[in-house]
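Of the protein chains in this complex, one is absent; all others appear in place.
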Amino acid sequence: MAAHNFKHALFCAVVTMVIAFPILGLNLVARGTRVGLEGADASTIISVFVAAAIVFFFQLYRDTIMGNLGKLPALNPLAGREPMPQAKRVKLESWALTGIIVLALFWPFFVSRGSVDLATLVLIYVMLALGLNVVVGLAGLLDLGYVAFYAVGAYTFALLSQYMGISFWMALPIGALLAALFGLVLGFPVLRLRGDYLAIVTLGFGEIIRILLNNWTSITGGPNGIGGIPEPTLFGMEFGRRVKEEGNTSFHETFGIAYSGEHKVIFLYLIALVLAVITALVIRRLMRMPVGRAWEALREDEIAARSLGLSRTAVKLSAFTIGAFFAGFAGTVFASKQGFISPESFVFLESAIILAIVVLGGMGSQIGVILAAIAVTILPELAREFADYRMLVFGAAMVLMMVWRPQGLMPMRRIHIELKRQE
Amino acid sequence: MQDLLYFSQQLINGLTIGSTYALIAIGYTMVYGIIGMINFAHGEIYMIGAYTALIAITGLATLGIAWLPLVLIVALICAMIVSSSMGWAVERVAYRPVRGRHRLIPLISAIGMSIFLQNYVHLAQGSRNVGFPALIDGSFRFGTGEGFQLSISYMQITIFITTLVCMTILSLFISRSRIGRACRAVSQDLGMANLLGIDTNRIISATFVIGAALAAVAGLLLGMYYGSVDPLFGFIAGLKAFTAAVLGGIGSIPGAMLGGLILGVAESMTSGYLSGEYKDVVSFSLLILILLFKPTGLLGKPEVEKI
């Protein structure tokens, strides 16, 4: 056993060297007009060796290490605790949620504009992640082109305002409904595909939408995007310094207060907050309705669900359409916040980030998804110097999550009964 | 005559690209055939193969070694070793621990791996496009005088021949060798193969290694053919290759070849007769259409849902 272990450990260490050394240790650099090779600095080389050594010793004593880890007292002090009674938990949760919402309502008046603006972005991601959560987390359909519906929402508002002068409030439902319609139209033919095929087809669909937006220059402005998208108004009051639309009044003049750019940012934040809360509540409600149960049933066991009389197409379509609807919502808010949109905001990476949020938060769990959205958006802002490593960490986190905690940070918990094990 | 020459040229362009798609698609199709998961990180392994080949070529040039066959062989071997190790390691780290769980879990793990590898190379080598020396230069020309000349470059011929050779070796390997037989057994029924004494973990590792080695071949060939590498190009190529694998029927090796060629020609004809802008739209639409009418691809076996 020991000899076998040693051989395996050595092999693993050599593989580590092989995959790390050429890429990390030898850098391709441009020397004038030619490409040259340059050894990396000593610290990189040393760290490659250290990594190989760590892999070697870990593999060598793997059994002992893993065994000892298992014997360690539980790291989580709450692990052995009896679960809270259901009634108490629900009560506590709703108090916590109310508390958070109240806090979120008053918070923007005490902090700076930049933070409020960032918070608006977080809320947009919360909406997107909650929507995708329905599709991926609840219904178990892997959608890699979710950003397409986000783009449909954003472009609907941008185009409607540019060509027909339609305001944010009119465009909001139209954008969401149109996105839902896209979801329905795309979903109808592709939903009979199996999981992996569905993933690649949705990815393709996302790319097709983006390329079409980019190529259809006469309507969408192509790569130039669409600018001058109006901000939301409050009963016909605009928040800008000067009134842009005929017939509107401006907020600061109506109330006789000095103009401040903060008003606009806070107003937008509040709209996003209200919409995010609506999204969360609606989906929460849906989850407890028959349709929500059907999503999960189909995710857990398609054949069993169908034999119980659930229509596969109808159930999957409803998840797809509802997910798309909320992406359209988020898209409209995004367009309004940015004032300018172009196809480069709707690339595949965006889909991957939203998916990462859902996965990190715990598929199916709303609180988890909200926390993950906050973490994924704010952490890179706090640690700017690590911005380059953001995607690297994302990727690694996705893998590690799947290996160690596929249920996510805050897994969804349901009412359930556990049978006592017979001794 | 002119139009025919033009058509043939576009056809040749398409077939060249298509055969490299096929080489990459093998990796997807074999893995899918055996453990039923999409190895999303395969495109990145191809990219790493191309980078390693370029590093080897540049290193040899620095040492003053310029004898072409030696350079090519050394580059190819280096690329294959690094890519295979990468394929092996990726399977060990990201896929083996999640094998057998709900099918979304390995897929998400694979997407995470793909993002990770892309950024690993990005951070280590920078995001710049790096030029790849054209080691095999020159072309055959057909047609004379003023009009359109058909030209087939030596590089295109090399790509073609290499792909054919690789495919033949692979087919023989799968049908004749011990490991190949074991591979087929595992893809038929993993549990049963295990019971019959086949070390399934080893076979699955072997599948990843073979797929990665072929991706490295594609990396070297395409690096030379196109002329530059960057950390992002593996993702797009991987996507196309995966599309090719699905088109041909995932799990089927001849299917991967057929799918690759169809996709390559479709893209080339779209750019040639319509506009390059719509190339990707056409290839993805083709994928969606084929899946709608033949959900398991052109040569795929219809799948029976197991209860």
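Read from first to last, the chains carry the letters A and B; within each, the first residue is number 1.
Definition applied: contacts are C-beta pairs under 8 Å (C-beta built on N, C-alpha and C of every residue); 3 or more make two chains touch, one makes a residue touch a chain.
Rule of thumb we're sticking to: contacts and distances are computed from a predicted model.
Chemist: Assuming one chain is omitted from the figure, identify its UniProt name from "Radical SAM protein", "Xanthine dehydrogenase family protein subunit M", "Branched chain amino acid ABC transporter substrate-binding protein" or "ATP synthase subunit b".
Modeler: Options "Radical SAM protein", "Xanthine dehydrogenase family protein subunit M", "Branched chain amino acid ABC transporter substrate-binding protein" or "ATP synthase subunit b" narrow down to "Branched chain amino acid ABC transporter substrate-binding protein" for the missing chain.
Chemist: Given the contact definition stated above, which residue among A:His8, A:Arg62 or A:Arg113 touches the chain not shown here?
Modeler: A:Arg113
Chemist: Just name the one of A:Asp41, A:Asp63, A:Asp301 or A:Glu344 that touches the chain not displayed here.
Modeler: Once the missing chain is taken into account, the touching residue is A:Glu344.
Chemist: Hey, which of A:Gly225, A:Gly323, A:Gly362 or A:Pro406 is the one touching the hidden chain?
Modeler: In the full complex, the listed residue that touches the missing chain is A:Gly225.
Chemist: If the missing chain were put back, which residues of chain B would it touch?
Modeler: Missing-chain contacts on chain B: residues 2, 6, 9-10, 13-14, 16-17, 127-131, 133-134, 137, 139, 141, 148-149, 151, 153, 155, 222, 226-228, 230, 232-233, 236-237, 267-268, 271-272, 275-277, 279-280.
Chemist: What does the interface between chain A and the hidden chain look like in terms of residue numbers?
Modeler: Considering the whole complex, chain A reaches the absent chain at 30, 32-35, 96, 99-100, 103-104, 107, 110-118, 121, 211, 214-215, 217, 222-225, 227-228, 240-241, 261, 264-265, 337-342, 344-345, 367, 371, 374, 378, 381-382, 384, 387-388.
The criterion applied here is as follows: only the chains that are shown with their structure count from here on.
Chemist: For chain B, which residues are in contact with chain A within the complex?
Modeler: By the definition above, chain B touches chain A via 32, 37-38, 48, 51-52, 54-56, 58-59, 62, 78, 81-82, 85-86, 88-89, 93-94, 97-98, 101-109, 111-121, 123-126, 128, 130-131, 133, 239, 242-243, 246, 277-278, 280-281, 284-285, 287-288, 291-292, 295, 303, 305, 307.
Chemist: Please name which positions on chain A make contact with chain B in the complex.
Modeler: 15-16, 18-19, 22-24, 26-28, 30, 35-37, 136, 140, 142, 144, 189-190, 192-197, 199-201, 203-205, 207-208, 211-212, 215, 303, 352, 355-356, 359, 363, 388-389, 391-392, 394-399, 401-403, 406
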